[in-house]
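Only one protein chain is missing from this complex, and each of the others stays in its spot.
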Amino acid sequence: MNGHTNHDRTIWVGSHDAHTLDAVSAVNPRRRRRIPGIAAAVGAAIALSACATDAPQDTWQPAGENAQKIHDLQWPVFLTAGIVGVLVFGLLAVTVLRFRDKGQSMPEQTHGKPVIEYLFIAIPAVILAAIAIPTVGVVMALADTDDTECVINVTGQQWWWEYDYEVEDDGTICGFAPTAAEAAPIVTSGQLVIPADTKVLLRGTSRDVIHSYWIPRLNGKRDMVPGRVHYLRLSSETPGIYAGQCTEFCGLSHANMRMETIVLEPDHFQQWLDNELEPYTSPEEGTLAAAGESTFITQCSRCHQVNGLVDDRGTDDPDDDTLVVSYPDQFVYSGAAPNLTNLMGRNTFAGATFDLLTDECRADVWEADPEVFGERYLAGVTEDCLNEIELREWLRNSPAKKPMYADAEMLTETDGKTRGMPYLALSEDQIDELIAYLLERK
Amino acid sequence: MADTAVAPATGHDAHDDHGAHHSSTGLSNNKLAMWMFLGSECLLFGGLISTYMLYRGRHSENLGPDQVWDIPFTSASSFVLLMSSLTMVLAVSSAHRKDDRNTKVWLMVTALLGALFVAGQVYEFTTFYREGLGFTTSLFSSSFYTLTGFHGVHVTVGIIMLTSLVGMIGKNRVPGDKAETVELFGLYWHFVDVVWILIFTLVYLIPA
Amino acid sequence: MAIIERPTDTPAVVSPDAAPAVATPATSYGVFRRPVETTGWKSWLFTIDHKKLGIMYGVVAMAFFVIGGIEALLIRLQLAGPDGTVLSADAYNQMFTMHATTMVFLFVMPMAAAFANYMVPLQIGARDVAFPRINAFGFWTFLFGGLFLNTSWILGGAADGGWFMYAPNSSVAFSPTNGVDFWALGLQITGIASLTGAINLIVTVINMRAPGMSLMKVPIFTWMIMVVQFLLLFAIPVITVALFLLMFQRSFDATFFSVEAGADPLLWQHLFWIFGHPEVYIIVLPAFGIVSEVLPVFSKKPLFGYPLVVFSGAAIGFVGWGVWAHHMFASGLGPISVAVFSVATMAIAIPTGVKIINWVMTMWGGKLKFTVPMLYAVGVIVQFTIGGLSGVTHSVAPSDTQQTDTYYIVAHFHYVIFGGAVLGLFSGLYYWWPKMFGKMLNERMGRWNFWLTIIGMNLTFGPMHVLGLQGQPRRMYVWTENRAGDGFFNIGFWNLIASIGAFVLALGVLLFFVNIYVSHRKGTQKAPLDPWDARSLEWITTSPPKEHNFDRTPTVGHLDEFFHRKYEDRGEGDHHDYHQVATAEEIIAEEEAKGDSHIHLPSPSYWPILLSLALPIMAYGVIYNIWLIVGGAALALLSMYGWGMEPHTAPDDDYDPPAAGTELEVAAHG
Partner (left out) sequence: MFTTGAKLLLGATVASLAGTVAYGVLAEGTMGTIGLVSATVALATLAGIVIFTRDANVFADEPDTFDGAAANAARPGASMWPFALGLAVTTMTLGLVTYPAIFILGAILFVAGIAEWILQAWSERASADASHNAEVRSRLAYTAEMPVAAAIGLGIVIYSFSRVMLGVPSKTSTIVAFSIVATIVLIVGAIVGANRSITAPKITALFAVAGVALIGGGAVSGLNGERHMHEYETTAYFAEKDECGAEKTYADKHASQTVAGKAGSVEVILNPDGRLVHRKPGDEVDRVGAMQLPRSNPNNLLFRNETNEDRRLVIDLAPDYEGSPPRICSMLVEPGGVQWLTVNFAVPSFAPEITEIGGYRFQVPGVDSADLEVVVP
């Protein structure tokens, strides 16, 4: 800038001449070039960045059928927009350079030429029509759900996602028949597991406010609105983890409402399914985990369901066990808490915000090649890989780790129900027990 | 809306006389403004009516519209409101004839008919409430009371304006052109009537 | 003052030394006297002069601009690095909600209102707006509404649901503080201000044009303002309905947005965006008007295709009503609706493109002088084009489902609102400053101001395109390295750049305030009457204009009336040869000489400000105590009746001293 300022003269000379500002018109022409220059730089930066990094939520790296359709539609639009931009800025640059005041005489006072004007209406109209036609086509194609092969229900709540897999009329789940166990609905959270090469239809709703389900590399986003059911197609050929994030502002911890979609080869998906349907096994008597089971029943099971967990405390008769059924709607405003039956089969927790895996183990899974990904994912969280620090912090005081409306006294409007997990005042021993117990949930 | 316009910019001494307004369109500022205001009001009622139309069927286990309506009564009160439009016309024409006495009489009659209409609405609301349809009972009831309530408030404001106008004419304190002021109030009043016809048709007559 | 006795033999450009005559009042009304002060705080508090109100609009809007800017800086500080700790999640949510609300409702709209108030009557040769007291009411209502809204910061926390305030997140259960109540009521109040302003300005433009000024000779800025006022006229009632529903929901237990009762949360979205989309044009069209005024002046050419620019403005206004659902492409509308709204949205790019091309063509073949207002105007062309083109990319609905609610959208609308509206408003500030205050803003400072702003805004908002395309959603109080990607140019890098840019931008804006100070220091010279060689009617009067604007109502024969009075084409056929036949001084002196001797202006009044004051009182009542509503309503009723029965021009004996034909106009500023 300093190089230019010396061309600025005193602002204006205070005469009463009507043309007093001629003085300021002498400006370095180089400055003019900056405007299109900056524009070009910004454009270049955008183009550059699209392939420069490997952000997990990059919208320009489609890995699913619908994302690909969107991408095929959008890049020509971006290109067209870029070309139009360059043309406009070029014209502007020429104008600015050519017609700046060099002492020429007063230009003709023309109000325009109709031909030019109509031309400039026609050109954008044609360009936009060319964009509009494929757009309508893709909109219709994306809404087509005729060939659905697998239906999964998705329910959003503050601030995590719940998935439940329906049992179809023919007794399959997502087109797969369970090998050993009888088919039953599977309820998970945070990480959605889908088979590769399968046209999955998510049927989403919400328990409280509007959330939006978005896995950028697989498809565009879709709002999940309470009281309505919206659907979204996901499908991918490539096994792997696809990251996403809730994109409709949903209150305090909106930033901490994430999700992942896991794409597994059909074999691996079958394994995962069977594992999910495996009957519950209690930890061995006398272990830390067994103590953890009791702690879980007293401290956690009011909200968190572990399928098949029975409460045999206080009874001698082994047949007199009561099935532990959680009633989160009495404690949590949205009426739900994540199902923890197979917590360690996933590798994130608390709305997919925190990792259950240590950084190293995480990288192993997240950056695995498609061929080995399935195995690594299905291995779940082992004791060595457990990210104990964050899990411990979470159990110690969850609202401090992730902002939540967890203080029931503040929430007179919700009948004292919390939004999110409250502070439970667990002792360090109890936390040890719980971690041991949870490690076996896979 | 009771502001009196600045003399439009023709700026000669002749126009200092407030009666002789002259504008680019020939319409007085006040009248133009009233039309604009009413245009805006159309969208207000449009929004409220849309809300009602969306929610009229949403009362899964509670009272629905067709159960509580008393169409004969509402027809009678609608007729009363329509009559008030007629008397308003008479008031405006008296005002144009510079007949203060009859202007006052007809304005008063209009106000009274309006008051009867509002009284009818109060009666109707009370009946509905006693029959179990509270403001928060269902989406249908909330949107019904909101829509008709907004209309009732418009009528009430109109009545207060009319009676005040009677008072102001009596005390000779109407600023500006008296006939025009009466006409403006008339515009507003007719608008409120027309909206009621719309509400009566959409809300009461067309079966859900 | 109501009545101005203007001695016709003394030109008013030369301020007479004679002090206003002091006369003892024959009668005094004491407390019943109408306010008559022409100087001091009372002259501002009770004024109904459109110019004073315009200035106050501007000052208040600038104050809110600073507040909104500070909120923006805090947001950028929080996001400069991963897992920011500057703000808590709660504070952050309030911050971005109030940043948007403040910038849209309390800065850009009132700033446009400032210019509209000040310039429209001048541009159409009127002495004031049609309803000066309603004008005053509008300003005070806006001010009190804005203050009311901001008091939520100290009364338990501001609104935290985003400026779009989607239901059901706005319900009491999800937003238990009073923030949303303040927001809803505050917007309701400022909405009243906008609505009254809209009616007032429409009537003014339609009815009060100078003789000879047909609609197609109305200056383009005034035209755009009129389009905006029509948009406001029809958009405000829709948001009013939505806000009422929200208020009933929160304060009176209605169930309009309670899903348990069967409500459809999309109702709010439809109502909000039916208002919200026209709002976008409400924000940007005034700036388009300013740019369309500034470019011809500094190109020394008339606006290229004036009728087309007018019609495209009107077309934008019309089509703007049919595209609201493009904010809802991800909301789960059916594919048919999505397709229709997608195409309609593309259609709106055509009139917008027309404007840009017409601007460039205005400059083509001109004699361009790059003064600061011109720089800003060219800045608008460039920045708005970028914003417009990125807009086209997400008018493509499938593409939008990837981009909506990400930083790409943030980038887009900041290019449109900052690059279009705010730069345009700054152009207007520099251009009209000498008209409004009689002093030129420092050009050198102005250049620094401009370039820092431009660099700052591109540094801030440019990287946001990248952030959005890399998948960073909006409204997140933290971002995490886990999702930032690898490499140097990852999300972290661009976030940091954006934050740095925000401070450069802040510095640029700060320079504007420094410039005001520098330009108004003692000893700076008065601005010439026609510093820019301007073309429109507002320059055919003194700077700043007298209270009655024009000594004689100008008669208009051309679109660029002032230009045609100054220049004469002596060429023949296709050959043009323009000669200056008169200077501004001569033209104004002539108007002066033929001026009206007895001009009636409406008198100041207590009632508008009192009535405005009643509104926030009632609003506090809705939140805290029903008796406040009663008290506020009583004050409102009293003020309305007082207003209704007050003659708009006070009788002469209401004045202290009475107007006796001895007074001369003294410039209020300078």
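The chains carry the letters A, B and C, assigned in the order they are written, with residues numbered from 1 in each.
Operating definition for what follows: a residue touches a chain if its C-beta (ideal position, glycine included) is under 8 Å from a C-beta of that chain, and two chains touch if they have at least 3 such contacts.
Just so you know, these numbers come straight off a predicted model, no measurement behind them.
Novice: List the neighbours, among the chains on screen, of the chain that has been left out.
Specialist: Looking at the complete complex, the unshown chain comes into contact with A, B, C.
Novice: Which residue among B:N29, B:T87, B:T146 or B:T181 touches the omitted chain?
Specialist: Touches the omitted chain: B:T87.
Novice: One chain is left out of this view; which of B:S40, B:S77 or B:S142 touches it in the full complex?
Specialist: Only one listed residue reaches the unshown chain, and that is B:S77.
Novice: Would you mind spotting which of B:V89, B:M108 or B:V194 touches the chain that isn't drawn?
Specialist: Within the whole complex, the residue contacting the unshown chain is B:M108.
Novice: Which listed residue, B:I160, B:A179 or B:V194, touches the chain dropped from view?
Specialist: Only one of B:I160, B:A179 or B:V194 touches the chain omitted from view, namely B:I160.
Novice: I need the residue numbers on chain A that touch the omitted chain, in ascending order.
Specialist: Contacting residues on chain A, toward the hidden partner: 145-146, 148, 153, 155, 162, 164, 166-169, 184-187, 201, 203, 205, 207, 225-231, 305, 322-323, 325, 327-330, 334-336.
Novice: Would you write out the residues of chain B that touch the absent chain, in ascending order?
Specialist: Touch with the absent chain occurs at residues 53-68, 70, 72-73, 76-77, 79-80, 83, 87, 90, 94, 101-102, 105-106, 108-109, 111-113, 115-116, 118-120, 122-123, 126-127, 130-133, 156, 159-160, 163-164, 167-168, 171, 173, 208.
Novice: May I ask you to list the residues on chain C that touch the chain which is not drawn?
Specialist: So the residues of chain C touching the unseen chain are 27-32, 259-262, 264, 266, 332-334, 637-642, 645-646.
What we mean here is this: only the chains that are shown with their structure count from here on.
Novice: Looking only at which chains touch which, which shape fits best: line, ring, star, complete or other?
Specialist: Basically the chains just string along in a line.
Novice: When all chain pairs are ranked by how many C-beta pairs they have in contact, which pair ranks first?
Specialist: Chain pair with the maximum contact count: A-C.
Novice: Counting in whole Å, what is the centre-to-centre distance of chain A and chain C, each centre being its mean C-alpha position?
Specialist: Centre separation, chain A to chain C: 37 Å.
Novice: Using the average of all C-alpha atoms in each chain as its centre, how far is it in Å between chain B and chain C?
Specialist: Distance between chain centres: 32 Å.
Novice: Residues of chain A that touch two or more other chains: which are they?
Specialist: none
Novice: Give the residues of chain C that touch two or more other chains, as numbers and ranges in rising order.
Specialist: Answer for chain C, listing residues that touch two or more other chains: 262-264.
Novice: Could you pull out which chain A residues touch chain C in their complex?
Specialist: Residue positions touching the partner: 1, 5, 8, 11-12, 14-22, 24-25, 27, 31-32, 35-36, 38-39, 42, 45-46, 48-50, 52-60, 67, 69-70, 73-74, 77-78, 81-82, 84-85, 88-89, 91-92, 95-96, 99-101, 104-112, 116-117, 120-121, 124-125, 128, 131-132, 135-136, 138-140, 142-143, 158, 208-210, 212, 214, 216, 219-223, 225-228, 230, 243, 245-255, 258, 333, 355, 403, 405, 410-414, 419.
Novice: With touch defined as at the start, can you tell me which chain C residues reach chain B in the complex?
Specialist: Against chain B, the touching part of chain C is residues 121, 124-134, 195, 198-200, 202-203, 206-211, 213, 233-238, 240-242, 244-245, 248, 252-256, 261-264, 267, 271, 550, 552-553, 596-602, 640-641, 643-649.
Novice: If you look only at chain B, which of its residues touch chain C in the complex?
Specialist: 2-13, 16, 18, 23-25, 27, 29, 32-33, 36-37, 39-44, 46-48, 51, 54-55, 58-60, 135-136, 138-139, 142-143, 146, 164, 168, 173, 175-176
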